[in-house]
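Removed: one protein chain of the complex. Kept in place: all other protein chains.
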Amino acid sequence: MLKENCGLFAVYSKDPSYNITSYIIEGLIALQHRGQESAGIAVSDGEKIQTYKGMGIVNEVFTKEVVKKMEGFFGIGHVRYSTNGFSNYTNAEPLTVKYKGEYFSVAHNGQIGNSDYLRNQFEEKGTIFITTSDTELIPHLLVTNLNGLPSSWNTEEITKLIDENISPSYSLLLLFKNKIVAFRDRFGYRPLAICETKNGIYIASEDSAFKFFNLNGAKIREIEPGEMVQIDSNGIKSFIVNKNKDYKYCFFEHIYFARPDSNIFGDNVHLMREQLGELVAKEHPVMADIVVPVMDSGFSAALGYSKASGIPMELGLMRNKYIGRTFIDPDVKDRKLSVKRKLSPVNAVIENKKIVLIDDSMVRGTTMKHIVKMLKENGAKEVHIRIASPMVVNSCFWGIDIPDKSEIIGANRTKTDIKILLDADSLEFISLEFLLNYLGKKGKNYCFHCFQVT
Amino acid sequence: MLKENCGLFAVYSKDPSYNITSYIIEGLIALQHRGQESAGIAVSDGEKIQTYKGMGIVNEVFTKEVVKKMEGFFGIGHVRYSTNGFSNYTNAEPLTVKYKGEYFSVAHNGQIGNSDYLRNQFEEKGTIFITTSDTELIPHLLVTNLNGLPSSWNTEEITKLIDENISPSYSLLLLFKNKIVAFRDRFGYRPLAICETKNGIYIASEDSAFKFFNLNGAKIREIEPGEMVQIDSNGIKSFIVNKNKDYKYCFFEHIYFARPDSNIFGDNVHLMREQLGELVAKEHPVMADIVVPVMDSGFSAALGYSKASGIPMELGLMRNKYIGRTFIDPDVKDRKLSVKRKLSPVNAVIENKKIVLIDDSMVRGTTMKHIVKMLKENGAKEVHIRIASPMVVNSCFWGIDIPDKSEIIGANRTKTDIKILLDADSLEFISLEFLLNYLGKKGKNYCFHCFQVT
Amino acid sequence: MLKENCGLFAVYSKDPSYNITSYIIEGLIALQHRGQESAGIAVSDGEKIQTYKGMGIVNEVFTKEVVKKMEGFFGIGHVRYSTNGFSNYTNAEPLTVKYKGEYFSVAHNGQIGNSDYLRNQFEEKGTIFITTSDTELIPHLLVTNLNGLPSSWNTEEITKLIDENISPSYSLLLLFKNKIVAFRDRFGYRPLAICETKNGIYIASEDSAFKFFNLNGAKIREIEPGEMVQIDSNGIKSFIVNKNKDYKYCFFEHIYFARPDSNIFGDNVHLMREQLGELVAKEHPVMADIVVPVMDSGFSAALGYSKASGIPMELGLMRNKYIGRTFIDPDVKDRKLSVKRKLSPVNAVIENKKIVLIDDSMVRGTTMKHIVKMLKENGAKEVHIRIASPMVVNSCFWGIDIPDKSEIIGANRTKTDIKILLDADSLEFISLEFLLNYLGKKGKNYCFHCFQVT
Partner (left out) sequence: MLKENCGLFAVYSKDPSYNITSYIIEGLIALQHRGQESAGIAVSDGEKIQTYKGMGIVNEVFTKEVVKKMEGFFGIGHVRYSTNGFSNYTNAEPLTVKYKGEYFSVAHNGQIGNSDYLRNQFEEKGTIFITTSDTELIPHLLVTNLNGLPSSWNTEEITKLIDENISPSYSLLLLFKNKIVAFRDRFGYRPLAICETKNGIYIASEDSAFKFFNLNGAKIREIEPGEMVQIDSNGIKSFIVNKNKDYKYCFFEHIYFARPDSNIFGDNVHLMREQLGELVAKEHPVMADIVVPVMDSGFSAALGYSKASGIPMELGLMRNKYIGRTFIDPDVKDRKLSVKRKLSPVNAVIENKKIVLIDDSMVRGTTMKHIVKMLKENGAKEVHIRIASPMVVNSCFWGIDIPDKSEIIGANRTKTDIKILLDADSLEFISLEFLLNYLGKKGKNYCFHCFQVT
């Protein structure tokens, strides 16, 4: 199953003489944390669509020569998560297809729920698939059901077709030669935001990507679950395609995936993480000397834990910025070495200390095991792990790269077993009940599937 | 219109434990002259198909890491001609598609005659195209007309479908998880050869690509026009799909495109070029001191001209191996400079000499103009151009990258005008009549479209 | 004047059959923060010395092929700070020279005080210089004054010669075919540490570079100012070359240059920075809502400020990990844009807040100006800058890359002027008096030249 953690960005310049290629690229750089496997853009000058994509991070894929050759005053971009495969170029997005002599493009963040069913249906009718990405289903769906040239298709019909046939999760960008269409699924699994300034209109997976631009007087808001936005020479047109109010915001976006300075699902990510740190402090207090975050992922939560507990936060583990490849022989190197190169204990801070070690989440647990060992070898007296989220016990089918259950440390073990495995003095997570209690009525808007046994 | 000058290579190891990935790559290197834009391979281990391709020459696309990850005892490969576009990755071949959970791959050399008609037909039925290459029509044709899994399709049915629906030109390689299928169109526009040794079976656009392998006791032959060859665990099965005897071998393969050491359409390429040199000497003799080839393209023909005329051949123009980029400012550099960097006159040879300047063909004529100028500036007394092929007057629609008629020097001018334009003392081509007379009954097997006004 | 901020690393394996090349490289990666311009190593197998160096960071310079070709059980390495020049390869270190058929190598961290005088002296005697680095003076000094082959030179004589002739600052590594010599200048400007384990002996600019290795039972200490250490087949030999007790540890190593997890000059760097944060809080308290560090440089100090003041620390500014090149036109981009791409305000945190903004130091002040502007534009009510070090008012001649006085914001302006320039609500530094009072008698061991008007 192909995991689809991705980032989306779109720009529409109100001045059609303005080339926005470099602006899409800047937006994608701001969303680079959402995917480092491939990057791509598609731009339209009102007549033709040009597409360029490649493997690697944005700065590896694009060159000044490429940017010069692209011409358009509106366009869409996509960054994709790194997997281990080596032949995934064809899966890079935007996926641009040609139909009746016209090109149109799709960029997708999420994971289509009924993709196997849809593929079978299409294959019965003689459709072949050139990519291995679910995204290819979308153009097939559109051309099978809509008449005329793509640029003449009615936007509401397009999005209704998608809403009725494609099971979430998806946040989508569609580029036609004459317009951009953005559509967020009825459950709102993945974030999507829109920004209008006096010069242009921007869409992004996270609103922090807008900050690069001049935001004087900008109007910024989240696109609603089930909402479609069309941007063309007549400006913005919005339409609620599906009035569903039973949302399923991915809570893992808050815990781990989104940038701390983004605001998604109505909350700032850093502050949410800080609150989660406070929650785990309240639910699972411990007598300790210092709070140590696993940098950088556990930083916000550690701030919250420290505030709620009164135990001072300290830099007990430093992240090494320059790691790259190692030249040590493979038979010498191991996961322990790899952790050692990434994180370095600050001995003067941790020696003889009882430590509360904070991280945002724990999925496989392999890194955590080496961290505990490293802290103890360097003098820590006790290590109490506090995870600022509930225990992950289940896979995700809506777009977060959580591995098979066999690899999820919490899927097959009791908390006590894990504590022993990690050689921690204690180990605690926020319980789902405690979290739900804290979230109150907001809680019903989230998907907590990975925290629940099914 | 996308020009499809390409090279094909396939390997089937009789020992299924043998990984043939590196052998396909070696075969593609031997065919690199047929295309430098992109290179790709698809290999099967009997169960799964893996594809890897990229932009650039074979040695840029493939790395040892990639080769290690590919596993298969049979597979196909493709090199593609360089065009100016920058977003052609999706057009790299082999084109691997997924249908009913199974992959199959296509690699194509040629240009599909009825591609516009076919695309329209498919689009009427709701098909979209992800590449801009005609090759994508082939899998669409197959899945629309055949039932069951691709690996269960009957090879004769596959090739009959293609023969009946796809207008030449094409030489094709198809890879299924359980077999390789090679098919050459009924007119035989593009060459295709097969070789069987005690270890394996090889298919290549030109037989010179087989030489890399141990050919002790090898059986080598051309695949016939209209012939299909299937290779699987039962060995080679051949079948004449179309009994047409009205062949249209591309004469430009002999003149320019193929390697001198290849044997195509029943003749060795170097010897054919030498004969063409003799022909132009006989039809258009001239009093001169030396025969000078435009290196390397005119070398074989110059040998022939020298033999037939008795005028000694000399190295009057040297090809510079190390040219690469220039750092001279664009406003200083011009086409003349570019010719100067590539070809260098040997003054001691040409001074005060009447020169017969030989090249294999003349399409645009721009380089030739600068060569004549360079020879005269460096002391040549007279320059008589003799082209060892008929005058190109027409575009090609079957796979040779001959430009629009507006750019063909011979399409819009008389020979006299061209002579004046090039500042040559005389200019002659082989007349088509003279060539046909020489070829005799073999002549009816060739396509001479680019030499004929239509 | 060439600034010499660098990192040094050496390894001596007790087992002479062990190739230590990859270990020097790992040590240099741990010291990469001390220099990203060039990297190099020199290794000895007891008979011959091999040198390899190149421009760029360690992971760019070294390849597996290079590492395989290097053979040695002891050796030295060097990373060098980035300057703007493009022809500095010849200045990469270690500098390996040949004398009487034997090679020896030098790697240097610091800046030679009397280099102009020494160069003139040597040139009077007919010496030429091939590099533009002061380091080249050292081999000239040695061969001019010592007899016999380099491997026969007495280590005490070598270091005495250097001590008597070369004005600090320098921490030095010398590699001869039969030994390593490390020498720290009598003032101890730059740090240098040594570590002995059961397998080998390591020397590094900062002790955090030892952590990569197995340190079970390791003996780690700083090499003293004026101390020479010789490592050969007889083990470690130490010798105090200069008994001077008037040390001049570079305080900027503590403030900015060294890694937080290193221990230099007797103190942990992170804890020292945290103390400096406490100091500025005590000397310059302010009424505010939150403490915001300029990430990552101001993090440790902000922790200290928060503790001492009781004002909570918050992530008000996020560092963007993925920045790279921008594709925006040069006429559009400016320093403001560059700051925007690097640091991103967390609006939900800073809106309507009175902020204490903490950084470790301020030299040019240009970045700080844009940060204040960005915070205010995003809703901060007040911004009070607190710098966790004294005001820089003077250039450095001992190896820290502090620019000419004309570019130092504090060299030519009153604090009030700077506050206005930065549009801050208040601006304070630790006064040198307050710092000295805190340091007590340790204070006399430091160089504070850049904080003092001369």
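Here the chain labels run A, B and C in written order, and each chain numbers its own residues starting at 1.
Just so it is clear, a residue touches a chain if its C-beta (ideal position, glycine included) is under 8 Å from a C-beta of that chain, and two chains touch if they have at least 3 such contacts.
Values in this document were obtained by computation on a predicted structure and should not be read as measured data.
Student: Which visible chains touch the chain that is not shown?
Tutor: The chain that is not shown touches these displayed chains: B, C.
Student: Tell me which of C:Thr127, C:Asn199, C:Ser238 or C:Thr366 is the one touching the absent chain.
Tutor: Once the missing chain is taken into account, the touching residue is C:Thr127.
Student: Can you tell me which of B:Thr155, B:Ser171 or B:Ser300 touches the chain that was removed from the display?
Tutor: The missing chain is touched by B:Ser300.
Student: Any idea which of B:Lys100, B:Lys160, B:Arg341 or B:Arg413 touches the chain not displayed?
Tutor: Touches the omitted chain: B:Arg341.
Student: Sort through B:Asn120, B:Asn154 or B:Asn320 and give me the one touching the missing partner chain.
Tutor: B:Asn320
Student: Which of these touches the unseen chain: B:Lys64, B:Lys198, B:Lys243 or B:Lys441?
Tutor: Going through B:Lys64, B:Lys198, B:Lys243 or B:Lys441 one by one, B:Lys64 is the residue touching the chain not shown.
Student: Please give every residue of chain B in contact with the chain that is not shown.
Tutor: Given the touch definition above, chain B has residues 21-23, 25-26, 29-30, 32-33, 57-59, 62, 64, 67, 208, 211-212, 259-261, 263, 268, 270-271, 299-300, 303, 307, 312-315, 318, 320-329, 337, 340-341, 344-349 touching the missing chain.
Student: Pick out the residues on chain C that sit against the missing chain.
Tutor: Residues touching the hidden chain, for chain C, are 50-54, 65-66, 69, 86-87, 89-90, 95-100, 123, 126-132, 136, 139-140, 143-144.
FYI, only the chains that are shown with their structure count from here on.
Student: Edges wherever two chains touch, nodes for the chains themselves; is that graph a line, a ring, a star, complete, or other here?
Tutor: line
Student: Between chain A and chain B, what is the gap in Å from one C-alpha centre to the other?
Tutor: Chain centroid spacing, chain A to chain B, equals 46 Å.
Student: Please tell me the distance, in whole Å, between the geometric centres of chain B and chain C computed from their C-alpha atoms.
Tutor: Averaging C-alpha atoms per chain gives centres 59 Å apart.
Student: Could you say which residues in chain A touch two or more other chains, in rising order?
Tutor: Where chain A is concerned, no single residue meets two or more other chains.
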